[in-house]
Every structure is written in C-alpha cells, then in structure tokens.
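Take a look at the following structure, please.
Rather than the whole complex, this shows some of its chains in their spots.
Every chain is named by a letter (A, B and C) in the order it is written, and numbering of its residues begins at 1.
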Amino acid sequence: MKIAEVIGKVTLSRKHPSLDGARWLVAIPLKSDELNSKKKKKTEPFVIYDELGASPGCQIAVSEGAEAAAPFHPDVKPIDAYVSAILDQVEVY
Amino acid sequence: MKIAEVIGKVTLSRKHPSLDGARWLVAIPLKSDELNSKKKKKTEPFVIYDELGASPGCQIAVSEGAEAAAPFHPDVKPIDAYVSAILDQVEVY
Amino acid sequence: MKIAEVIGKVTLSRKHPSLDGARWLVAIPLKSDELNSKKKKKTEPFVIYDELGASPGCQIAVSEGAEAAAPFHPDVKPIDAYVSAILDQVEVY
C-alpha cells in the first residue's frame, strides 16, 4: 500500500451513479525522506475514497487497483484507490 | 483515481468490436502544483472512455485497470481508463 | 489506454503455449508533445499483442493489465498489453 498524505478534498459535479454519497480526499504519495518531515515535493496527487474520516495532514495507507474495490464486493464500483488505514506511527530504522 | 485534464479527443480507425460507438478523450495526469493553475508540463497522455460528457479543460477523476471495466460488468471490454467523475472543486489545504 | 507508436516487431523463440501464432509488435508510449511530431524520446518499449494489423509508425491505443486479456475471455492467456484500437486522428485543443 502506498503511504500518502492528505492535502485536500474534491467535490464531484457529474459522476458514475455508484459513487454517490462518498467522501473524496486528495492525497500525494510520500518519498522515504518525507515520511517524518514537513517538506513535500510536488508530485502526482490522486483522488481517494475515504470511509475512515482521515483529516488534512493525516498519513494514510492507500490500496490501489482491484484491491481498492474489494471492500465493496460483490457490488461493482469504478474505485481504484481506497484509504485502508490511517497511520499512527511510521518507525524508520 | 488519477486527477487529469482533458486536452483533446481521438477518433479510431480500426478497433476491438466491443469499443464501437464510445466517446474517447485524450487527457494528461496533473501534478499537485498544476491542480489550480494554467501551466501544464508535457507528460504521458492517455485515452479515456467517457460517458459523462467531459469537455476540453475539464478536470476529471479517472479509474484505471480492472475498475475501469467495472461499469460494463458482466460484459467484457478491453477498457483500462474510465471517467468516473467530472470534478467540481479541488480544495488544497 | 496508453497512446503508443509502433517501432518494430519481435519474434519469440520459446514461449507459453497459449501465445502461439500471435503477432507481436514493439511500441513506445508517447508524451503529449510527441503526439503529432516526428521527434520521439528514448523510453521503455513494450511488446503488444496485435490482431488489428497495425503497421510501423501507426499510433495505437493499448489496453494493459487484466483488460488486455479480456478479449480472450474465458481462455486464460498471460497477455498484459493488447492493441485495442488504431488511432485515426488525435485532436489536441
């Protein structure tokens, strides 16, 4: 799972009907030297489906691809990025 | 889901029969510093299946991989990028 | 789907039995500034299964991952890149 940091949120104007009522965060993947630092480089953000209530600045673990849609099985949703966990501590040796 | 911006469209000459009659956009993924700015760097565009009527300059959320084909389930289509939503607002903290 | 350009072809010596008799192209993904230009940067080529008869210099739309094997369903083939369409026109606004 990617480690990412929540940098914002998006509201959707038109969308696939199965995506109604969800909470969508914007996050950026972190590099190893950004894990416990304030400095963040510009990189490709992505939109993530959140059910855990992650707030701005939270570090999260994001499942991507087919595993992102797993929690909705057997419903079929075009979701490919899902907040699997909010990180408490990241310990780097 | 990737955040991308619509930069054009493609017409297909020969194609897989299951792809008839679809609307195909060309979009580029955005970096976090491009979300609310006119400046866009040259990057790898991709062709996306659109059912929501996204127009030029629209910012969209794109599902990729198996989730892109989910809306057509149980039909089987070789589609790996699908416009899941047209973004209304992208709020970056 | 990635936009790629056909740069060559490969012949296979040993292969998985399900891949017999196929036509394999070599293509490179294109960046947005390479779409309608002769100049191409060196990048990572990939081998693609072609049933549409794409020829050298053709711009093609390539489905990757599970969707690339979709056209052979329910047969199971280790194919992860498939020519879904030959592009006629790429219109960039």
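As a convention for this text, contacts are C-beta pairs under 8 Å (C-beta built on N, C-alpha and C of every residue); 3 or more make two chains touch, one makes a residue touch a chain.
None of the values given here were measured: they were computed from a predicted structure.
Student: Counting all identical protein chains, and not just the 3 shown, how many does the complete complex contain?
Tutor: My count for the entire complex in this file is 5 copies.
Heads up, the rule we're going with is that only the chains that are shown with their structure count from here on.
Student: Could you state the distance in Å from the CA-based centre of chain A to that of chain B?
Tutor: So the centre of chain A lies 19 Å away from the centre of chain B.
Student: With chain centres taken as the means of their Cα atoms, state the distance from chain A to chain C in Å.
Tutor: That pair's centroid distance is 31 Å.
Student: Which residues does chain B have that touch at least 2 chains other than itself?
Tutor: Answer for chain B, listing residues that touch two or more other chains: 65-66, 68.
Student: Which of the residues in chain B end up touching chain A in this complex?
Tutor: Chain B residues touching chain A: 1-3, 29-33, 35, 52-53, 61, 63-68, 70-71, 73, 82, 84-93.
Student: Can you tell me which positions in chain B touch chain C when the two form their complex?
Tutor: Checking each residue of chain B against chain C gives 7-16, 18-19, 24, 26, 28, 42-48, 56-57, 65-66, 68-69, 76-81.
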